[in-house]
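Please read through the structure below; I'll follow up with questions.
A protein chain is absent from this complex, but the other protein chains hold their places.
As written, the chain order gives the labels A, B and C, with residue 1 at the start of each chain.
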Amino acid sequence: MSGALAFTSTEAAIVYASRMMEEDRLYFVAIGGPPLLAILLSKHLRTPNIAYVVEDGTIAPEMPIPTPPFMIGAGLASSRAVAWTDMNTVDFHAGLGHLDYGLLAAVQVDAYGNFNSSFLGDDYDRPERRFGGPGGATEIAALCWRTILMTRLERRKFVSQLDFMSSPGFLDGTPGARERAGMPAETGPYRVVTERAVFGFDDETRRMKLIAIAPWTSVAEVLGAMEFTPLVAADLARLDLPTEEELAMLRANIDPTGRTISGEWISLEETGGRLRRADAGRAAGVPDPHTARAARRRAT
Amino acid sequence: MSGALAFTSTEAAIVYASRMMEEDRLYFVAIGGPPLLAILLSKHLRTPNIAYVVEDGTIAPEMPIPTPPFMIGAGLASSRAVAWTDMNTVDFHAGLGHLDYGLLAAVQVDAYGNFNSSFLGDDYDRPERRFGGPGGATEIAALCWRTILMTRLERRKFVSQLDFMSSPGFLDGTPGARERAGMPAETGPYRVVTERAVFGFDDETRRMKLIAIAPWTSVAEVLGAMEFTPLVAADLARLDLPTEEELAMLRANIDPTGRTISGEWISLEETGGRLRRADAGRAAGVPDPHTARAARRRAT
Amino acid sequence: MAPANRGKSIAIIDEGVGPYKAPDPDAMRRFVRDHKDRRLRDKRMTERDAISRFVSDGAYVSYDTNVWRRGPSSLMREIIRQRKRDLWLAAKFSAHDATLLTAGGCVSKIDVGWMEVGRVITEAMQAGRLQMYEWTNGALAYRHLAGALGVPFLPLRYLGGTSVFRNSGAKLIEDPYTGQAVCLVPAVNPDVALIHVNQCDMHGNARIFGPGLAPVETAMASKRVIISTEEMISTDEIRKHPGATTLPYYLVDAVVHAPFGCYPGTVPGLYRADLQHLMEFGAAQLQGTMDGYLEKWVFSVASHTEMLERRVGLDKLNLLRAEETHTEGYYT
Partner (left out) sequence: MAPANRGKSIAIIDEGVGPYKAPDPDAMRRFVRDHKDRRLRDKRMTERDAISRFVSDGAYVSYDTNVWRRGPSSLMREIIRQRKRDLWLAAKFSAHDATLLTAGGCVSKIDVGWMEVGRVITEAMQAGRLQMYEWTNGALAYRHLAGALGVPFLPLRYLGGTSVFRNSGAKLIEDPYTGQAVCLVPAVNPDVALIHVNQCDMHGNARIFGPGLAPVETAMASKRVIISTEEMISTDEIRKHPGATTLPYYLVDAVVHAPFGCYPGTVPGLYRADLQHLMEFGAAQLQGTMDGYLEKWVFSVASHTEMLERRVGLDKLNLLRAEETHTEGYYT
């Protein structure tokens, strides 16, 4: 059994997202956060020739590692770019189809990949909890060819009804829904990445589909941690554990301050080739008796 | 009797236009041609603090004199600008109301200051004579607060019906005509300057109005050189002759190659304080028996 | 001559229902004509004069970029110091600047793309003191571009179908050229823009180094433009390198010489952010002691210079400069 046995939920999500990066592609990210770290991790471990464009107009920078603290307020984050432009310019480049993937974080996501980064509650004017806002996610999710979302797998995050749709997925999932809303054709959400499950979207129904899970969890546990029920792929894949190499690069060079990669600790224990959470009690979502057994089945 | 007695029609028009330049104002011109020369003449003789913006995005340059030959293809024409931008940017500055005056040349103009820079003839696709096109004149005439036009006083140029309206004056002259066509409010043609007459526009009817003539011509001669009949100001002003100083600056420093200021030569002779064209026979427009007498009356 | 196509029309498929600052390009033009200068004039003044002259209560205020990076922090502190009220902010990728202005009691409305949100903002909203209007970073930058182009709206290919659209001033129409649906967003012409730059001459010819949000669009779109600058340079230097100019003088109303004007944020190539200060701010917000923070950093000092001298100190300033070792692309 290869792979690390202790990492945070954020580290796991970053690692899984980083493994999706395709060489030679151009990515659109916000300034800082797990999506940018996923790109940097892949760029330094697997795909040296991916490039990214940042919302502030920075095009294809080569940020040195270890990365600077407080990246969002560090000039070094824009260093050795091929061009320094501005927000409108890079949005236009996305609108013209030059940006292959948008990589984004979400607070709440629904079955069609629509997501919320604005607030939780029933009343926009009196939020129970207010967040920073859509940022650039709405244009990135509309204009890039494919969108990859990152979030935690929790019932309060995978919801049947968003409190607010900050950014578009497949809207109501009907054919042409995005085009009818004025968005470019052939675009939309591609993956939703969490610490223990990865989702795609069904080509016809546009509904979220579970396509891979971590070896220490089960389909039942995953579904139990969601308010809506996604489709489940027949050929469900297994997410290899984050490797020591990935975690070392992430901790030492990509987020040396540890500010962004902090999250819930996931500790695994192995007994006779059987992999389970040592802290299963603290697992998010609904407690699931089948967890251990399911994981055992899968691990053998 | 002060003033020069020999100059070209273009020199006269440039001199009269240059005398209208207001200190501290911002002008919009095309690259090269009599309008730019009029600004340069005024800037070097009378109004050092006027600034101009060129269609190519050059903002407030300080072109050295003597000016370079082939100005339109000389980097020196953009030298010592406060900014080098582009065509769209300076058009936006005009659209925002920063540009006080547009100074433009016209091939044909009508009674409402609409003008043609495209072609002569009945058929757009088969022009009798084809010109360069509207250039930037249409946006300049629409977006600057006031437009000053420069042309020759000839029947074929001051026409009742344009062969083609490349650029807007007051359109049909009705109140709000420009606004109804989508142009900014409170804009429009201000002066039309020729070698021997200057026109304004009536505040109500928006029709062209003769407001000043050269000392060596007459109202009758001016009207005789126009296809339509303009209003005539009660307090008709007299255009002082181009001075030796103005012509010297123009010929030595503003257009040393003489390429732009060339035109029909106007030679005047004075007998007993009476001023008349020595070459009256070659005067443009319809021969006018009253010319000499009229000029004599006005000169005494 | 009769229009060739009288009676044709463009279908409005859907419209947002949110309040927004309504566009009026002709009003903007008249303001520019009557209140802005086309002559080269010395526009240098103190932050106090610039804010008191050009920022009035109720003004729509836009800034670029933010308190974390090349933002007009000293001008924002002066707004708080002068106790401006009822401002409407354009928070296109803002930081905790909106929080500070809100804590100072200066803000009643925010068009938000993204901004730092904590107790101050949430509590102000829950108390009904603060109204947010949801946009996005790009949509706000784009609305400023529309304002900069002097047109009432621009089309764009996102927002449709979202809650943002529903609560905004956007419209979804049938494009008369392709027949496809396309959004329109209204132009915004802020009453005043606050822009921090690297270099500027006395007339307002300004240079910005590094990537930005929308400094050019923001300056062009705004009725008044207040520049704070790290460095004053000569107009002769400006004229020697016209390609380096970001903003020409006639867009600008005031030039405030403000070294460390972005403090506690960074001006890349000049000085790094003061993370210690940012933590102090964070703690003050968490502990609900923003009044103390504002007293210390704003009200108890008469000016930006005094704040730097008495609250930051020369040693810290020198350290922040010394530790900004990466100047490539900015000053080298």
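One rule holds in what follows: contacts are C-beta pairs under 8 Å (C-beta built on N, C-alpha and C of every residue); 3 or more make two chains touch, one makes a residue touch a chain.
Just so we're clear, the structure is a prediction, and the values are computed from it rather than from any experiment.
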Worksheet item: Any idea which chains on screen the missing one touches?
Response: A, B, C
Fill in: Residue touching the undisplayed chain, where the options are B:66, B:132, B:175 or B:258
B:132
Worksheet entry | Residue of B:39, B:106, B:142 or B:159 in touch with the missing chain, whole complex considered | B:142
Discussion item. With the missing chain put back, one of B:25, B:98, B:152 or B:178 would touch it. Which one?
Written reply: B:178
Fill in: chain A residues that touch the omitted chain in the full complex
24-26, 49, 51, 58-62, 78, 80-85, 92-93, 95-98, 100, 143, 145, 184-186
Worksheet item: In the full complex, which residues of chain B touch the absent chain?
Response: 30-31, 54-58, 69-70, 72-76, 78-81, 84-88, 91, 95, 114, 118, 124-127, 129-139, 141-143, 162, 164-168, 171, 177-184
Worksheet item: Contacts of chain C with the missing chain: which residues?
Response: 1, 3-6, 8-15, 17, 22-26, 149-157, 166, 171-173, 175-178, 180, 182, 184, 186-187, 209-211, 240-243, 328-330
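Following the convention adopted for this analysis, only the chains that are shown with their structure count from here on.
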Worksheet entry | Overall pattern in which the protein chains touch one another (line/ring/star/complete/other) | line
Fill in: Interchain centroid distance [CA atoms averaged], chain B/chain C, Å
42
Practice prompt. Please compute the C-alpha centroid of chain A, do the same for chain C, then give the distance between them in whole Å.
Written response: 31
Worksheet item: Roughly how many whole angstrom separate the Cα centroids of chain A and chain B?
Response: 64
